[in-house]
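Attaching a single structure in structure tokens format; questions to follow.
Part of the complex only, each chain left as placed.
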Amino acid sequence: MNPAPTALAAGAPIRPLGHRLARWAGPTGPLSLATGLVLAALVLPPLAVLLQVSLTTVNPDGSPGALTFEHYARLFADPALYRSAWNSLLFASFATLVSLLFGGVLAWVVERTNAPMKGLAYLTAIISMGTPYILYVTAWLFLFGRAGPFNDWYRSLSGSTGILFNPYSLWGMILVEGFLWSPLVFLLLSATFRAANAEMEEAARMSGASILDTVWRISLRLAWPAILAMALFVFIRNLESFDVPVLIGTPGRINLLTTDIYLATKEVPPLLGHASAFSVVMIGIVGVLLLLYGRVSRSAERYASVTGKGFRPRPFDLGRARWAGGALIGFNFVIILGLPLVALLWTSLTPFARPIRLAAVPSLTLKNYRAVFGVASYLDLAVNTLLVAAGAATAAVLITLCAAWIAARRRAGGTALDQLATLPLVFPGIVLGVAMMELALRAPFPLYGTLWLIALGFLVRYMPYGMRYAYSGVLQIHRELEEAAGVAGAGPIGTLRRVVVPLLSPALLSGWLFIFLIAAKELSMAVLLSGPGSQVMAVAMFDLWTNGQGGELSALGLLWALLMTLFATLFYALGRRGSAGAFGR
Amino acid sequence: MSPATLQVHKLSKVYPTADGPAGGVREASFTLEPGAFFTLLGPSGCGKTTTLRSIAGLETPDAGSIRLGERVFFDAAAGVNVPLNLRHIGMVFQSYAIWPHMTVFENVAFPLRVSKQQRYDRAEIRRMVDTALDTVSLGGFQDRSATRLSGGQQQRVALARAIVRQPRLLLLDEPLSNLDAALREDMRTELKRLQQQIGVTTIYVTHDQAEALDLSDRIAVLNGGRIVQIGAPRDIYFRPQSSFVAGFVGATNLVHGTVQAGCGAEAVAPVLLADGQVLHCLFPRPAAGSARIAISIRPEAVTLTPAEAPRRDGWNRMQGVVATSGFLGNMNRYGIRVGDAVMQANTGPEAIFPVGAAVGLHFPSDSAVAVPD
Amino acid sequence: ARKEGAVTWYSGLIVNQVVRPLVDGFERTYPGIKVQASRLPSGEAALKIMNEARAGKPQADVFDGTAVTFRLAAAGVIERYKPEAARSFPEGARDANGDWTALNIYVLTPAINTEMVSDAEAPKTLQDLLDPKWRGRIAWTNDPTTAGPPGFIGNVLTSMGQEAGMAYLKRLAEQRIVNVPASQRVVLDQVIGGQYPLALMTFNYHSVISAKDGAPVRWLPMQPAVEVPNPVGLIRNAPHPNAARLLIEYVLSEEGQRVLRDANYLPANPAVPPLDPALTPAGGHFAATLITPETTANKLDEWTAIYNELFK
């Protein structure tokens, strides 16, 4: 054949005008558009409110006043800003590192080796997600604090009057935050490791590499894009986190960027301009990170080695080090779950706050449990909470399923959808709460003060997490399975419903459970958005906490965690049965 | 529906990469008669799958047009692009893409359940699925979970799914490449029978020349994104138009030389080799004197004899020494050192020459085909 | 009022201890009117009430809370109302204009862990707090209201005078008081738990409650203490104004105040003495600085600024 001397032969790119538009005209165009509209409707109004609040003064009656840059000016004029920024950076980076190291190594051990007690790791992750942060953090502080058993023992052993651990330090904060988020890292990375191509590792072993060599030179490098994406995600979350910086940083006089913001929101009424300006700046920074993240998570596919065909997971035989792996899982259990639960159990059994000492044992009482069971309204709260959390989780999973599918498959508008869905990650809860409140008040239908509003708020707030779960899930489905549905005549919705959803169900279930669990304990928004008829559990717990009913709080928290665990276990059992049926396992 | 004529015209689809557009397929044109079995053959990465996916609607081509019967599927100039789910095409993927969460029955029934053009009721679906499964000899497997099938069975489920709606066009992307040799042969026979039975126009993608030659009515050989030859299997095999086709479609020995005297099409003419030997070759196309050409000699066309055997009439004879010998079961394969080159020769399993033996290589003139160098 | 059938109360009080018993009592007295109580921290309460008012959709009828009142007054969302039941209340316990009426009284004092601090070591005066031995061992809430550090600062400035007060505060700041990001009650619990031996600005009745359970804690009648009324009031354009008035009357009535008292609070109604009379400045014969919402409105920003500058 004689190649015709056309532009083609010259290798020039052939991209007729409107080629990009053609993508939109494709069968997924309408779905992209619809998902985009829903996402925009969810994310952009709060963003607009945020911008407005950050750019206006507040009149005494709380209405927005004149345009001003004062909030930004104040932000940057603060002489302590650079110190706080530095602290924030340290805190976010090292906490991310701790989460990644701890959660990541754990995920690897659980997914890729024959270490014993793997179930325990999952149990730990799930229960820990069901336990309110505040309980967690206070439990750790209680244990490692000045009067905690560890410093107590140290004093009695060494005879000194000082302390061994000072949790009210930057390192204390980093550790606590790191541990707090390691279950999430664990759950998401274990999916990555599960999907890894075992032959890559075996080839290294056959080449004479020890297990450590193999992990360091092969496994980690191959999972690198996924790890990096995960790291960015956790980093962003840490950067905007409030709980730990405030609970630990304030007494320790360690100011982070968010500490100030938090204090501003504690004024009466909260000074939202400041917080909003901060959020806007954060959105800018995080926007850059998100772009980076988008690029990284895209290249994660390059190494995606799963096709599903002939794939058998083959764990490493750790030999005697098996028990070291088991020990790590045990340590994780103790640190993430065991110790805090012991602390909670102790406080729930003592009549008033007391350090853990043998001397206090005779005074132990069940009165706190009696008190909890004596309050009938907890039942309503529990029902409300379950409804709201389940509603938010369901909606978030549905929306992010569409968004993640479009994004992961590079359909029209995919990147935009991904970023829209990830954006709420940077809204501080209270700011988002205010935005939602404003919007609900302006809504033409009765939304304000209903459970719907809380669910909506949770939906926006936790969409980014749903997105992560769904996105990595979609990447694991062999593309041809979907294409076969298209060729067989199914439209995008049909493909999604009949093929993608069933195949994705394990990832979707995990995502659902995750959102459900963290939504059930979310506080800052719940306080603002709940009306008299729509109180949720977290508000009640907050009430107990501010009233110093620590014992009752612990009792309630423990019971709540128990309920959540039962719920999650049931859910997993059902899920497993469901997917066992689906996959013939 | 009755099969229809498929017309692919100047189809181009290249992929943007960091170093500019690459891969894909460029300016592919062909027309398929209704009921034809057409094969795209070529080495890995030559653009076979891209072509197939463009026809299926899984890729949006950059240029060209695709029409089936009177229906325009795609026309870059006119801006027409029918979504894939409305094209009514059956396709079997290389990985089969059997949905693991469904039974065999549900897999095959899927195209009927999602059909937009026509609603099928339960009884109809059951009847059509049963028919399709019977056609691929999988009657009775209806309720088996799709994950509990062997490779060959999966392949047949994929086929049943592709034909259940009686598509106007059937696309098969290397459907046999995942199977082991014995199964592959069985399935090949099966596939051929099936296509003849239902008479659907079929495009088959493979890189296995034996498969292509065995199954097809017509073959298009692709290389580097372009179609380099289209023709009937025997044309492709016996009348390659380039040394690439000669070498890719079946093993061959290529010998280089100069045409001694110009000749017309389908004529036998002498060719002078570098070492001074003269071979008589078949020229499928006219050739000018003193043009440089290559001669393709199939290993199975070569008969080996002890060195002293004379040249037969109308045959060529070369002289060499056995360099390697291999036993392939149904034949022996010899590498014969002739001058600097090693020529391959296949013989029946009974003829045995030891390595180092001097042998004569004999082949008829019409088995030495001239191709452009 | 009965026609309205319901009344909504945004409360900063503790639901289980006070709000629910009050609501139960009210609903028993006025069957047919349902009370919907919503627990809100002050900041959120102010935000919600103001935003609802602005949107023209007020939801709440009744509010309470130390920190909320003056902001709401400034925002003009309070409906003036002088309750019948409060006729006998002292000056400082009701607003002359009827913006608010005290529901109960808070008395804020230091408290110590009795296992860590002997009676002899316990600070007796404000000056004792400057003793170097307390350095880094005093805690207080970081609540930016008059019940928190700003109230303490106000107390010092009021009682010592502007100049001497500032000098004192500067020296106190060198003690590096620990800002605990939690309520006064939680700070007290940390004292009980042994994290800190001494806390400032705790509600004195909390110490009494805990001590009754055996906790090693005691409040110090250090003079002058801080006295803050907890106001209750009516919201302008409330959806259920009549029922709201009934509710306010009820909670201020002797019956309502007894409910408060039984929950260990210090009632505002002089007709209902507290369980432990020694807790109030009058009953306990100690001096206290009364900080009313008006004072708050005038001074809080200034005191908060001092707090932010010296103690954060």
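Letters A, B and C mark the chains in the order given here, with residues in each chain numbered from 1 onward.
The criterion applied here is as follows: a contact is a pair of C-beta atoms (placed from the backbone, for glycine too) under 8 Å apart; a residue touches a chain by one contact, two chains touch by 3 or more.
Note that this is a predicted model, so its numbers are computed, not measured.
Assuming the shown chains are one of each kind, how would you write the subunit formula for the complete complex in this file?
A x1, B x2, C x1
By definition in this document, only the chains that are shown with their structure count from here on.
Averaged over CA atoms, how far is the centre of subunit A from the centre of subunit C? Could you give it in whole Å?
Taking the average C-alpha coordinate of subunit A and of subunit C, the gap between them is 37 Å.
Hey, how far is the Cα centre of subunit B from the one of subunit C, in Å?
88
Distance between subunit A and subunit B based on Cα centroids, please, to the nearest Å.
Subunit A and subunit B have C-alpha centres separated by 52 Å.
Could you list which residues of subunit A touch at least two other chains?
Counting only residues that touch two or more other chains, subunit A contributes none.
State the interface residues of subunit B toward subunit A in the complex, per the touch definition above.
12, 14, 16, 20-21, 26-27, 56-58, 60, 62-63, 76, 79, 81, 83-91, 93-95, 97, 99-102, 110-111, 113-116, 145-148, 158, 161, 165, 171, 178, 226-229
Which residues of subunit C touch subunit A in the complex?
Answer in residue numbers: 8-9, 14-17, 20, 36-44, 46-48, 50-55, 57, 59, 67-68, 71, 74-77, 139, 142-145, 176, 178-183, 185-186, 188-190, 192-195, 206, 210, 213-215, 304, 312.
Across the complex, what residues on subunit A touch subunit C?
60-63, 142, 145-147, 246-247, 250-251, 253, 262-263, 265-270, 351-355, 363, 375, 377, 434, 437-438, 441-442, 448-449, 527-528, 530-533, 535, 539-540, 542-543, 545-550
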